[in-house]
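These notes are about the structure you will find just below.
Of the protein chains in this complex, one is absent; all others appear in place.
Moving on, here comes subunit A:
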Amino acid sequence: MIRAMGLALAILMVTTAAEAAEIGLGWLGLRPVSDRPVTVLDGPPPADLGLAGLRQAIADNNAGGRFLGQSYRLDAITLTNEAEAEPALVRLAQSGIRFVVTDLPAPLLSTLAALPAAAGLVFLNSGAEDDSLREGQCRRNLLHTIPSRAMQADALAQLLVRRNWKKWALLVGPAPEDGLRAAALRRAARKFGARIVAEKPWTFTRDAQRNAEGEVAALTRDWSYDVLMVADETGEFGDTAMFNTFDPRPVAGTQGLGASAWHPAHDQWGANQLQNRFRAQNHRAMTELDFAAWTAGRAIGEAAMRARATDPERIEATLRAENFALAVYKGRTASFRPWDGQLRQPMLVGWARAVVAAAPQEGLLHPITDLDTLGTDKGENLCVLH
């Protein structure tokens, strides 16, 4: 393709004239290592899960920042164990970074955010879905771009209730996070008028791939329900629940139909532009973790652009302002909830190949914004910011 050289020159002139000022973003990532064998279908997870999204955001920010004399630098640290976390944080803080995007387990993130080295830093959590970080363990210096389990469960519940599939049977996996997921589903059921009509823990230890057909059928045989809900974050059995229930019933929750902030098949509201940019750069589809990190990076960029400033205090103030509005390719703008730091945004409800609907569902009423029907609302939320 032909390129006019004069153009590139013109942009350079504008940038140097404005004397580009740098905004540093840090990344701290530590994905838990799964002891489950890699599936033939997926292969090992990408090493840059999440981080690839932040890199995309830095590129997007720089593309716009050059017109304003702003440039963005990324200092990414991928940890191999928890002991490396504190020194890494100290190093980021000492290098002048004030915004740190994280994909860390919730307890580690809580510990880091309370360290003296974290004073004056803002953490943008793009990995931990734990509701505890938005409630009892919430902190003033923690913002969350990854949806909480409550937000995900609410979005799913809204669609199921809308379909009038209100009788849920629940299978809960053995991992601690499966219990948290089940709690979020029970809460969503109460909130939107669904019922958990049956519930069992998943206790089978044999390879589910070989035996699931008998196991899931046997477990669900005596139940009368509309939807089988699975709470299985580590992928023990959820994928094999589908088409193995005794009665013909859809599967939802962590497998089957689920709710997330992003979906690889999402193409509405201009989303295909972001999907295309991401795929061209990374040769894979954008996941929810990538999107959450992208959102965190873009939120900083948008705030800096709106504030016309590079100093962290003004960026943070703009980020937290009531009228902050980030475009996230889902038809509505995203902004941070002042009571718990959670990014309010539309959710996508879908299965592996397609988005079925966006949440909030049409017709849900809320005194301020129907986006706050997803997750813990002001008043019911237990967070006391400190």
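Everything that follows uses one rule, which is that a contact is a pair of C-beta atoms (placed from the backbone, for glycine too) under 8 Å apart; a residue touches a chain by one contact, two chains touch by 3 or more; residues count from 1.
Quick note on the criterion: contacts and distances are computed from a predicted model.
Asker: Not counting the visible chains, the remaining one has a UniProt entry; which protein name from "ATPase", "PQQ-dependent catabolism-associated beta-propeller protein", "Branched-chain amino acid transport system permease protein" or "Response regulator transcription factor" does it give?
Answerer: "PQQ-dependent catabolism-associated beta-propeller protein"
Asker: With respect to the chain omitted from the figure, which of A:Ala327, A:Ala354 or A:Val384 is a touching residue?
Answerer: In the complete complex, the chain left out is touched by residue A:Ala327.
Asker: Which residue, A:Ala21, A:Leu68, A:Val90 or A:Ala265, contacts the hidden chain when the whole complex is considered?
Answerer: Here the residue in touch with the unshown chain is A:Leu68.
Asker: Considering the complete complex, identify which of A:Thr203, A:Gln281 or A:Thr369 is in touch with the unshown chain.
Answerer: In the full complex, the listed residue that touches the missing chain is A:Thr369.
Asker: For subunit A, which positions touch the chain that isn't shown here?
Answerer: Per the touch rule, subunit A residues meeting the hidden chain are 1-4, 6-8, 10-11, 14, 60, 63-64, 67-68, 270, 273, 276-277, 302, 305-306, 308, 325-327, 331-333, 369-371.
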